[in-house]
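Let me give you the structure first, and then I'll get to my questions.
Here's a slice of the assembly, chains where they normally sit.
By letter and in written order, the chains are A and B; residue numbering begins at 1 in each of them.
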Amino acid sequence: MSINFGHTAWILTSTALVLFMTLPGLALFYAGLVRSKNTISVLAQCFLIAALTSIIWVVIGYSLSFSGEGLFIGNLDKFLLKNIKITSLTGEIPELLFVMFQMTFAIITPALIIGAFVERIKFSAVFLFTLLWVIFVYAPVAHWVWGNGWLAKKGVLDFAGGLVVHTTAGVSSLVIAYFLGRRKGFPKIAHPPHSPVLAMIGASMLWVGWFGFNAGSALAANGNAAMAMLVTHCSAATATLTWMCIDWYKNGKPGLIGIITGMVAGLATVTPASGYIGPMGGIILGFLSGFICYWFVAFVKFKLKIDDSLDVFAVHGVGGILGTLLAGILATDTFGGLGIEKSVYDQTVVQFIGVISVALFALIVTIIIVKIIQTTIGLRVNSQQEEFDGLDLGSHGEKSYNL
Amino acid sequence: MKLITAIVKPEQADNIKRKLNEIGVHGLTMTEVKGYGRQKGHTEFYRGSKYEVTFLPKTKLEIAVSTSKLKKVIDTIVNTARTGKIGDGKIFVTNLQQVIRIRTGEKGQKAI
């Protein structure tokens, strides 16, 4: 196969879009949801994760994920990207571009986890956590699903990262939030997001950037990409309206925070299915994700009492799992999907296996990582005073608003 | 000389200033404050969490006046700021021992 310049143009663009999702998109989304005294720390964490993961990816992450035919992990043939020429191709696009595109996925995944540990984690712990997590959780799972590993061989459907991105990030969020412990007053005392405006800017950027995420995962500028974009959009729009209506019904008023949370849930949910389903499937996923993620937010907070502060598990984890489980069913003709090779039943079993194995793997490895950090440099900032004053001053020596 | 401190609804501040100006009060100082009183606040919801707001935005006006004008100024404020609804606010009066205009060094009545 030779290079296709149209496809290449679109994936260059998609790469920019997916980086944009993290910086500044996700960073703002999260920063707007915390208190103003922790704004800087969220932004700095996001930047740190982006920079660090990039280097890890170039050095070893890409190779572990996408080199070789191992069932469970790649090899080191592409250590430091050696052996990749400017003319090497992945499909019809330059492999170097594929490296970059995938790097942006590797960046956003640990960045999602920020939502679980905001307002109390040590900055150095974020460094160490990212380093270990990208290598020992992200890279293996990426290999299983997209790097021709055992789940790929089983035929699991995960178009743009329901398993690789959202399930891993969601489950690990629960783990790290659990071991970090709760913020003072949680869950009794609520703190309003300090800037719904910032959160909305970030959420909007996520919506737009997600076009690169999902439609870019077609690795081509064709009808498949167009369909992925369309169903992504349908799911986001439906989930937005669903969440808004639940809030309206329950609290008497539809809040902006609910609106954008619903949207993000819709996007996360449709991700694994986005290349296989039709508009109807997108609408169904959006509707379900609105309801189910909404319910899980309260469940994690008030039943499990885990301080997954910005609801990463409930929104991303649950969304990603939901979308993965339903991908097979909604991909069928009945729901206007593009059709699947296996029977619906067989496919759904595979999807189920995918979810269970990825979730378990993320759970266990993250526990190990967290324990290592706890017993070495420590996970949580040292003093209550630092938490009270906020990580902005405590960990970064800066204030977010000097009006 | 007296210092009048009035805690009022923010929406009334401009009006009060105008009315005071008409009766010859040409200086005052305004601060944004938060008040807690009988007026109840409201509840906000964020992702299922309830957040109770009990402090409400109020505006504090501080006005130094000569004792002779005290009554007139207070009456003007009360009349302008009163809506009859809870939360209209309060007026506090304290004694001023001295007033100094920094620009000129003038003291007392002249400095107000």
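Quick note on the criterion: contacts are C-beta pairs under 8 Å (C-beta built on N, C-alpha and C of every residue); 3 or more make two chains touch, one makes a residue touch a chain.
Given the structure is predicted, the values throughout are model-derived calculations rather than measurements.
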Exercise. Could you spell out the copy numbers for the whole complex in terms of the labels on screen?
Key: A x3, B x3
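In the analysis below, only the chains that are shown with their structure count from here on.
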Quiz prompt | Geometric centre distance via CA averages, chain B-chain A, whole Å | solution = 51
Practice problem: Over in the complex, which chain B residues touch chain A? Could you list them? | Solution: 44-51
Practice problem: Enumerate the contact residues on chain A facing chain B in the complex. | Solution: 187, 190-193, 247, 250-251, 253, 255, 257-258, 261, 297-298, 301-302, 311
